[in-house]
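Of the protein chains in this complex, one is absent; all others appear in place.
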Amino acid sequence: MYDFGPLVNSITSWLDTTFSPFWAGLISMVLLGLVLLAFYAVLGLYLVYAERKICARMQNRLGPNRVGPGGVFQTIADLIKLLMKELIFIRNADSFLFNIAPFIVIVASIMAIGSIPFAKGLQAIDLNIGVLYILAISSMGVIGVLIAGWASNSKYSVIGAMRSGAQVISYELSVGLALLCIIAYAGSMQFSEIIASQEDGWWIFKGHIPAWIAFVIYLVAGTAETNRGPFDLAEAESELTAGFHTEYSGIKFAFFFLAEYMNMFIIAAIATTLFLGGWLPFHIWHFDAFNKVMDYIPPVFWFFGKTAFVIYLMMWFKWTFPRLRIDQLLALEWKYLLPINLMNLILISFLILMQWHF
Amino acid sequence: MQVEQLTTVIQTLVPEAQPGISKQYPEFIIPAARLHEVAKHLKENPDTYLDYLFCLTGLDRKDGFHVVYHLTSTKFPHIVVLRVILADKTNPMVATVSDLWKAAEYFEREAFDLLGIKFENHPDLRRIFLDDDWVGYPLRKDYKDSFTLER
Amino acid sequence: MEETLMDLDLKEREEYVINMGPQHPSTHGVLRFETCLQGEKVKWIRPHCGYIHRGIEKMSESLTYPQLVHLTDRMDYLSAHINNEAVALCVENAMGVQVSDRVKYIRTILAELNRIASHQLWWSAFGMDLGALTTFFYGLRDREKILDIFEESTGSRLLQSFITPGGLMADVHPNFQKRTREFITYFRKKLPEYDQLLTGNVIFQERTKGIGYMSLEDAINYGVTGPSGRGSGFHCDIRKIAPYSAYPLVKFNEVTYTQGDTYHRYLVRMREMWESLDIIDQLIDNIPQGPIMLELKAIKPPKGEFYQRVETARGELGVYIVSDGGPTPARIRYRTPNFSNLFIINKIAAEHKIADLVAISGSLDLVIPDIDR
Partner (left out) sequence: MALLSTLKEVGNYFREIYQGVASLVNGMKVTGKYFVKPSTIVTQKYPENRAELKMFGNFKGELILIHDENNHHRCNVCNTCARRCPNGSIEVIAKKVVGADGRTKKILDQYIYHLDTCTFCGLCVPACDENALKFDNTFEHAVFDKSKLVKVLNKPGSSSITTNE
């Protein structure tokens, strides 16, 4: 039920039979790219709107409520405004790097989206090293941030970029190790297989307490990797005005802005896939009537519901906590998250060796 | 310390000190040349211990520029006002007390900025509010500019 | 760009100078910190003020005493009532008149409400400085209640010009007591929430504890008064040292800590809000009847010099009036608290991180128009 595999296969086979292999490949690539881009833009705008509404509710406010019913078109209006704004050119900036930086950031996040399984068969590419690919691609974004900070030729931007560099390099470790815990459980790096291994229960339930610890660490480190929440030192509005994108305006600024939200989505999507069973419905053991009802909800809804939950958690952090200082940020990683994570991994290896997990 | 005791302390230190204009606080008019010495003594004398300078004011009066020091102690409740009268209106000059009370450094910069009173040995005597190229000293009574509200 | 000698010198030491301000989110106004950094570390800070210098002292020389009161609102606009009260008290003392008990009570209640409102705004902005954006809205939400009380009685929300030499501009609204009562019960419930959200937070404590240490000697030497000075153990509360208005009649504690770091400057203000609530609580039900304005022929202090100290939300405000006996002062001088509080920043924030500089300048609670006047 709700398997997108046959649909996708029929499209590809039709393309293969109608066109030569070269053209078929090209057309499928272009199609995929267009679909992903559209999805990216719509989702990014929706996430901005959701964040504004959620933080408004937490702060006893209404949030955007003027453009459209409940302000749903506010972000679209903002996007149009950003598109029409002047692109300010900085005289002493390195123009080539300055212009390319936002594209690096946004390309990195678009590439990462390609391997996320939204539902059964609904995945642009199912790499056999999917988790590794995501880790590799998502850390590419920081290169864009560093270039942006350096090329702006502004001191605030450089400080922001350097902070971001130190932060992402450190937290990459924790993200990787936390994901490694689940990879050890599932025994595969391929997303489809990781999800398949959760057919009888999500890893967060099956994996005992170590899975919970890994999940929390992943959330913290993931938030840090997206430069969000209490870890937004790279932007640090009250210290560095806007950090690495101080000098950007118009659509280039919009790229950074959109990429930040999409990175948040990617982090949440991976948390969903690895810890919360991806697009699998929620099942209670030996409660068949309930499970049947759950099965009727399409997997896409399950996937986006879980992702939305994780995103909500990350927004909740952001709008509650003060920002950390750079040395505290690094201390948190190297003194708390990393040792706990390593111990957790050893514990999980032990559990797997003893066959104690479900 | 009572007013009489304060008076004796200061009178023994500077015989030429005169009782001041204001009746609100014990006030003494000190010759400009001896101000720093008197201030230092009053700050370090354990009986007076005037360690907190809460106000330093420059005034433009008919008999010259006045510099008024409001001093109090964190140990005792007494308040002492010292006043220096600088009769030379073209080049008013008095020794700084910023080495005794750090707060004075910025009050003195303000007095220099707005009244043009110069403080000798001040570490950083620049204008504090107005632009560096501002002409004149606005709080002087003879200051005229195009914006002054005529009533 | 041509490199000056200074630039080369800085480059050798791997230092660079950035300007925080005049337009910067965390200086809360047009103040400029010329900040020398080595990496993330602050080497020295040179504050530059004067961007909002309006010459209030000069302007006041051509205004009569009731007229110049409305300029004092514009100095420390967050404690407008207290600034007005300072001038009013100075003029009344100079003329040797006493206002009625009713006026004294109302002045004190308004001043304490103003102090709470000011601390609320500071709490909001301090949270923002540290990156906790939600505090801003909670603080402003509760401050709105006080501003409503002000608006109902005085007609303005921020710059009231309500307290005038000789009494008050008008009597308070009949609802004044009821609304203030309501506010006290309301805010006593909300204050623990502030602590729950920010004070207890581990990130907040890490960010503020032990940061920006100000010794007692430094506080006295630089003349740092108000909650910032009291965080270092400087007993500088004018309400205790030289009580004025209705303060001799009420019981309250002078909040002091000896630790002198950012966290304790924060705690002083949080506890001061409780103390202010207590003061209002003692006064609000006992406002006596009486005239609200003295019958004065003319407001003309005699020839002489007069000084008045009051405690604003940020420290000691001194009003120094030099009168020639006319309706306008020959010279009026305001010793404003923020002016003295500002310059300690180089001493306490050097050798800290740039994020700490923001926290420290936030904990000093600077209001820039009060510095520049």
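Just so it is clear, A, B and C label the chains in written order, and each chain counts residues from 1 on its own.
Assume contacts are C-beta pairs under 8 Å (C-beta built on N, C-alpha and C of every residue); 3 or more make two chains touch, one makes a residue touch a chain.
None of the values given here were measured: they were computed from a predicted structure.
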Report task. Counting contacts across the entire complex, name the shown chains the missing chain touches. Result -> A, C
Query raised in the report: Among the options C:C36, C:I52, C:L159 or C:L216, which residue touches the chain absent from this view?
Result: C:L159
Query raised in the report: Considering the whole complex, which of C:P22, C:P66 or C:P291 touches the chain not shown?
Result: C:P66
Query - From C:L197, C:C236, C:V310 or C:A355, residue that would touch the chain that is not displayed - result: C:L197
Query raised in the report: Considering the entire assembly, which residues of chain A contact the chain that has been omitted?
Result: 54, 57-62, 65, 316-317, 319-321, 336
Query - On chain C, residues whose C-beta touches the chain left out of the figure - result: 63, 66-71, 134, 141, 144, 148, 151-156, 159, 161, 169-170, 173, 193, 196-198, 200-203, 205
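In the analysis below, only the chains that are shown with their structure count from here on.
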Query raised in the report: What is the shape of the graph in which nodes denote protein chains and edges denote touching chain pairs (line, ring, star, complete, other)?
Result: line
Query raised in the report: Hey, which chain is the most central one here, using CA centres?
Result: C
Requested in this report: Please compute the C-alpha centroid of chain A, do the same for chain B, then give the distance between them in whole Å.
Outcome: 64
Query - Between chain C and chain A, distance of the C-alpha-averaged centres to the nearest whole Å - result: 45
Report summary line: For chain C, residue numbers touching 2 or more other chains are none
**Report entry** Of all residues in chain C, those that touch chain B in their complex
**Finding:** 49-50, 53, 55, 57-59, 62, 93, 218, 220-223, 225, 234-235, 241, 304-307, 309, 316, 318, 320, 322, 330-331, 333, 335, 339-340, 343, 372
Query raised in the report: In the complex formed with chain C, which residues of chain A make contact?
Result: 55, 58-61, 92, 155-156, 159, 163, 230, 232-233, 236-241, 319-328
Report summary line: Interface with chain A, chain C side, in the complex: residues 1, 16, 18, 24-26, 37, 40, 127-134, 136-138, 141, 197-198, 201, 203-204, 206-207, 353-356, 358
